[in-house]
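Below are the structure tokens for one structure; questions will follow.
Here's a slice of the assembly, chains where they normally sit.
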Amino acid sequence: MFAVEVRDHMMIAHSLPRPVFGPAQAMHGATFVVDAAFMTEDLDEDGLGVDIGLATTVLAETVKPLNYQNLDELEDFRGRVTTTEVLAKHIFDELRRRIKQGGLGFGGARIKRLRITLHESHVARAWYESEV
Amino acid sequence: MFAVEVRDHMMIAHSLPRPVFGPAQAMHGATFVVDAAFMTEDLDEDGLGVDIGLATTVLAETVKPLNYQNLDELEDFRGRVTTTEVLAKHIFDELRRRIKQGGLGFGGARIKRLRITLHESHVARAWYESEV
């Protein structure tokens, strides 16, 4: 299996209003450094798993609607708890949607798996990985 | 598959008294930066794969009996060679035991796989990953 992984980041505010979150129930925030790994079984005739320029652009477009936002106020997350895991899955879903819509060109069809990793600090991160 | 990964570290002395280890046969030591990745197929109703606070606590409790120790003197390693691989497996086993005993609360039952990574320097690391 081949993989190409690119990195971006977003800076968001949110609250996690459930007792299990203790002090994180209050409004706080995070920088999420976001890695997107695009996995393919083979390479195209240009030696590419995925066009890294397009991959970077699609990741940036996916992250942009969340960057500099208070997630508590976004329609997408109404009634949901925006843990790192939930956000990884959300970015996975949005990125897959963009791939299906042609955001990575013909090469997008070659992608078998996708992994989205969100680094929330130097000591914690979460990811979601699945077939697309 | 979802994963939550947290980081801790330990500073230990040991010797590796077999010819294959060359200069590492003598008493020396290492800082092991330890990553524990908890993998689940789904999230609970709070949007959690595992409670990151509990995960951090359980990892700390698992690492603590080894930290600041001379591993050559620990009962757990009598007659064993404490390579990075062996230590990764040891921490895996101890962490799994704590999960089975309820150290991660009800959420511990959701964990399917566990990966323990030990970084021994900026150029070498080892890990053990398995179903729990």
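In this document, chain identifiers A and B correspond to the written order of the chains, with residue numbering beginning at 1 in each.
Basically, contacts are C-beta pairs under 8 Å (C-beta built on N, C-alpha and C of every residue); 3 or more make two chains touch, one makes a residue touch a chain.
Keep in mind the model is a prediction, meaning the values are calculated, not measured.
The complex is built from one repeated protein sequence; 2 chains are visible, and the structure file as a whole lists 6 copies.
Assume only the chains that are shown with their structure count from here on.
Here the CA centre of chain A is 27 Å from the CA centre of chain B. The touching residues of chain A, counted against chain B in their complex, run 18, 20-22, 80-86, 88-89, 122-130. If you check the complex, the residues on chain B that touch chain A are 1-8, 43, 46-49, 51-53, 56.
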